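Only one structure is covered here, and it is reproduced in the block below.
The complex appears here minus one protein chain, its other protein chains still in place.
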């Protein structure tokens, strides 16, 4: 399936804009989403870490993405 | 010697005003000042504790009072 | 009881009195506040300005989680968290956290928990601008 993934902060620069399109296999996990991202945009490997939020919550690596999920790349936060 | 001692808070009520006169023997210590006060004003024994400040600093019980010292009764504080 | 949680993300100047007024409570033994402002230097390098970017809807959710944990764990009487976004000059306020609680120790602990947790979980990103470029804070190892 093809999904949209939003990006903030340095992730926006790495993917070259606020939204990227990813081709995922069916029942892809967050872990696989991260792999696809790192392959498509090697600069993700230079980050301290990054997380994926699904529908405005952090999700673990084994969460299975379903059609309609709102995916967002969360690079290391630095608020406050 | 006869000394003036100032009082604040509940001590002011116990001695009946902002200043009291005490008759001390020569070389009286703070400990003896407290004894004289407690004898003259028995209500001091109802307090949790009280201290004597000399020249705007707390002084230990064995401090020897000299002529010209500014003595102040400090009942339990409750600022903040 | 009225829910005493106030979460705001705003590109306007933050006001300490707004946060204090919100948490004020007749039963409060103390109010602890944290105010974070923009530093003029980072690791010896002169900062010109900075920008905060937020994933606002999720940031609000994560801030609310922090606030609810505080109401629960420290029996806080009120909590207000305001975070700034957009461009900030040196000295401007980036974040204000105010907590009221029956006992002041709890207010201090809760306030410290809030800022510590905010810096780990809330999707807000700081970009520092120098004479010779800019960096996303904490992005790289």
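Read from first to last, the chains carry the letters A, B and C; within each, the first residue is number 1.
Basically, contacts are C-beta pairs under 8 Å (C-beta built on N, C-alpha and C of every residue); 3 or more make two chains touch, one makes a residue touch a chain.
It should be emphasised that the depicted structure is a prediction, and the values quoted were computed from it without experimental measurement.
The chain we do not see here touches B, C in the full complex. Summary of contacts with the chain left out: across B:2, B:25 or B:48, the touching residue is B:48. Touching residues on chain B toward the chain that is not drawn are 6, 8-10, 13, 46-48, 53, 56-58, 72, 74-80. The missing chain lies against chain C, touching residues 16-17, 20, 24, 26-37, 39-41, 90-91, 104-105, 107-108, 111-112, 115.
Going forward, only the chains that are shown with their structure count from here on.
Rounded to whole angstrom units, the spacing between the C-alpha centres of chain B and chain C is 48. Rounded to a whole number, the gap between the C-alpha centres of chain A and chain C is 26 angstrom.
In chain C, no residue reaches two or more other chains under the touch definition.
Residues of chain B in contact with at least two other chains: none.
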